[in-house]
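To start, the structure under review is shown below, and the notes come after it.
The complex is shown incomplete by one protein chain, all other protein chains being positioned as in the whole.
This part shows chain A:
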């Protein structure tokens, strides 16, 4: 039961209103890889990610076609619970992700759905919160936390399910520089396969050796993050821009 962590073949999808979002997406992510998913707004990044655990797509009765395998398991209706455990999805707005009255309840929600109870559940919650350095905030209500702390708890809610693949939608958006760096420290210390949507190109370079560039529902580039970012023609053709003064060839990345 091994194989690539994520394997997507010929993924096609149109929203119910008829707008075609994906025109045949193919890519593979090997275990332990860290991959950034880049692309302009409306390119289909989030749509791809929502397919990975069967929220969108034909599995749950939607439209579209294509094949997705997660860690060797086919995305199929009977494996849905298994797939959702394997793929941990962190949404962009932590207020959408944290819906329980306290941090502890929220982190416990996923593992409790997996059938954990009692002290086993408590241990899992503590472990996940410790991984993001939030173990002292378990009894606080999510709206009493700062935005950066909420984002970290959102990561913990997913880590508590012990996913094989961690998928993050714009993890650095709306964070102040210190929270952004703290999150990077946490993410780079985790031992999981990582797929990360981002507009923050230096963040992609810092955390992910490989990048996929998606535009108009197709993968238009797949390669080393540094090579992609060092190609100004490619970037400008797909409405991506490096921050002022940033030179991707002059900073160190995860490859070392």
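Everything that follows uses one rule, which is that contacts are C-beta pairs under 8 Å (C-beta built on N, C-alpha and C of every residue); 3 or more make two chains touch, one makes a residue touch a chain; residues count from 1.
Keep in mind that, in the parts below, contacts and distances are computed from a predicted model.
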{"item": "From \"ATP synthase epsilon chain\", \"Formate dehydrogenase gamma subunit\", \"Glycolate oxidase subunit, FAD-linked\" or \"Cobalt/nickel transport system permease protein\", the hidden chain's UniProt protein name", "value": "\"Cobalt/nickel transport system permease protein\""}
{"item": "Sole contact to the chain not displayed, among A:55, A:220 or A:234", "value": "A:55"}
{"item": "Options A:57, A:71 or A:110, residue touching the unrepresented chain", "value": "A:110"}
{"item": "Sites on chain A contacted by the missing partner chain, in the whole complex", "value": "50, 53, 55, 81, 84-85, 87, 89, 91, 93, 95-102, 105, 108-110, 112-114, 118, 139-144, 157-158, 161"}
